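I am attaching a structure below and will ask some questions about it afterwards.
Missing here is one protein chain; the remaining ones are kept as they sit in the complex.
After this line comes chain A, so read on.
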Amino acid sequence: MSKQEFTITVYTENQIGLLNRIAIMFSRRKINIESLNTSPSEVENIHRFTIVINETEEVVRKLCRQIEKQVEVLKAYFNTNDEIVWQEMALYKVPTDIIAEKVKVERLLREFGARAVVIRKDYTVFEATGHREETERLIKALEPYQLIEFVRSARVAIIKASNGFHEKLKEFEQTEPGEDVIENEFLDKQDEVFTM
């Protein structure tokens, strides 16, 4: 099995220390986290982690079971890139005089779907949102014009097949929930990992 990019989505309680509990599950196995985002989810008080790693499916599958085992984790899903809609946001700071003089800024913005967030005399900040390659292409384009600063956010992802967590949570709240809540569905629905 070869390594590929997986996006892990973890629904959790909002609890101090949980970020560490989850992060050490990766570091313990010497797995590099490419990107990690924590945010609220569609459900109040339920947190959503989005974690990107490069690993084999087998490793990711086992890892998700270990993550799900943590007391305050409700569910952990993993998906390949074609199963999700995802975006990353990037900010670029360039000197205003150079950029104004040498670039057809309008064309640049149109071509990369970017927009100017701040325009000052001394510098301009552009923002672009998209896949990794897209935000990276804009770096390439801006590099000749003295890119002063660059930063990219963690990935956020929506799972195409998901119906959200509202219904699922209702089941979790019951003392005797249905089968697929109580069990890790990876085992018997290996092809169709996401079953909510």
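Keep in mind that, in the parts below, a contact is a pair of C-beta atoms (placed from the backbone, for glycine too) under 8 Å apart; a residue touches a chain by one contact, two chains touch by 3 or more; residues count from 1.
Keep this in mind: contacts and distances are computed from a predicted model.
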> Of the options "Carbon-monoxide dehydrogenase medium subunit", "Acetolactate synthase", "Glycine radical enzyme, YjjI family" or "Peptide/nickel transport system ATP-binding protein", which is the UniProt protein name for the chain that has been left out of view?
Replying inline: "Acetolactate synthase"
> Considering the whole complex, which of A:Val73, A:Ala114 or A:Leu142 touches the chain not shown?
Replying inline: A:Val73
> Residues of chain A in contact with the chain that isn't shown?
Replying inline: 12-21, 24, 28, 38, 45, 47, 62, 65-66, 68-69, 71-74, 169, 172-173, 175, 177, 179, 181-184, 187
